[in-house]
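Here it is, the structure in full.
The complex is shown incomplete by one protein chain, all other protein chains being positioned as in the whole.
Right after this comes chain A.
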Amino acid sequence: MTMQAETGRTRRFPINIETISNYVVIGAFCAMLVFFAAFAPGFLSGENLYNVISNRVVLLAIVALGMTIVIAAGGIDLSVGVSMDLSSMVFIMLIAAGLGGFVGVLGGLGAALCVGLLNAVLINKLKINPFLATLGVLFIGQSVQRLSTQGGVPIYLTRAEFAAPFNAIVRSSLLGIPTPMIVLALCLVAVYLAMHRSVFGRYVAALGVQADVARFSGIRVLFHMSMVFVACAVLAGISGILLSSTVRSYVPFAGDSFLLDAIGATFIGTAISSERRPSVVGTLLGVLLLAVMRNGLLLMGYNFFWQQVGIGVLVFVVLGLSFGLRKRAD
């Protein structure tokens, strides 16, 4: 009886420390927008915002979505950079061979799929923990790139004869919306539905919280865990193809720089849910936060090294505030 009365009260006054702690990420994001609008020259210009989104947000968000699924299932995937790079490499090589964009995309995604399947086998059949399994795949993947490119020589396809497939992917638009953003939107919707609306997403959450309970409830643990890693690799593969199409080249190890940002964005995103679980909306916010931070500092004249410091401080502030307030609420 007491419980019901108390619940009623919580509903009438939804603002308490616990709820506030969930809005820290959103608050930080707004504060940052205001700050950079005031102090970073040209931050709010349409051109700049378009660049931020098309160069960084789209690519990182797609990788981070995959990472979100994996982390929600209680794993980690250190090989997303490899999935991206191998997809990008195969895509570029197939186009260089004159096989065209369609075959290139299929080949690239196929390469990423192979990385995902390898992870799935290592983790589920050989029972290696995800951290070590994907770390191993990361090393192997880097070597594969070196071995196939004479030690890491980039492949540039800047000649006009190759322009068509790249333009079709990144310079095209549908109803005025650039294709990469449509791809991102599709990925967002698909992963959102999978994680937050589907049976699969529920099972993934159960796996992440307590895998043994999932097994005892008759959930096919191995199958779902495998699907998680495959999905993550394919998403990274999509991002790799978009990256290559933008720069019209394959640069070995370019994907590695996305790994830590993707993990960071996912964990920042957990701060918006009251259960501190990874979520699609949270991850997207995390991605925006990281991208805006980098871009704003750049416009203010700080180079890459200072951007890293900014990101570090951002992570401390957001997670520190959010988890600290949460703990006070307990």
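Basically, a residue touches a chain if its C-beta (ideal position, glycine included) is under 8 Å from a C-beta of that chain, and two chains touch if they have at least 3 such contacts; residues count from 1.
Everything that follows uses one rule, which is that contacts and distances are computed from a predicted model.
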{"item": "UniProt protein name of the chain not shown, from \"Sugar ABC transporter ATP-binding protein\", \"Formate dehydrogenase iron-sulfur subunit\", \"Ion-translocating oxidoreductase complex subunit E\" or \"Cytochrome d ubiquinol oxidase subunit II\"", "value": "\"Sugar ABC transporter ATP-binding protein\""}
{"item": "Option from A:Leu65, A:Leu184, A:Ala214 or A:Ile272 whose C-beta touches the chain left out", "value": "A:Ala214"}
{"item": "Options A:Val105, A:Ala206 or A:Ala231, residue touching the unrepresented chain", "value": "A:Ala206"}
{"item": "Chain not shown, touching residues in chain A", "value": "2-4, 6-7, 9-10, 18, 193, 197-200, 202-203, 205-206, 209-210, 212-220, 275, 329-330"}
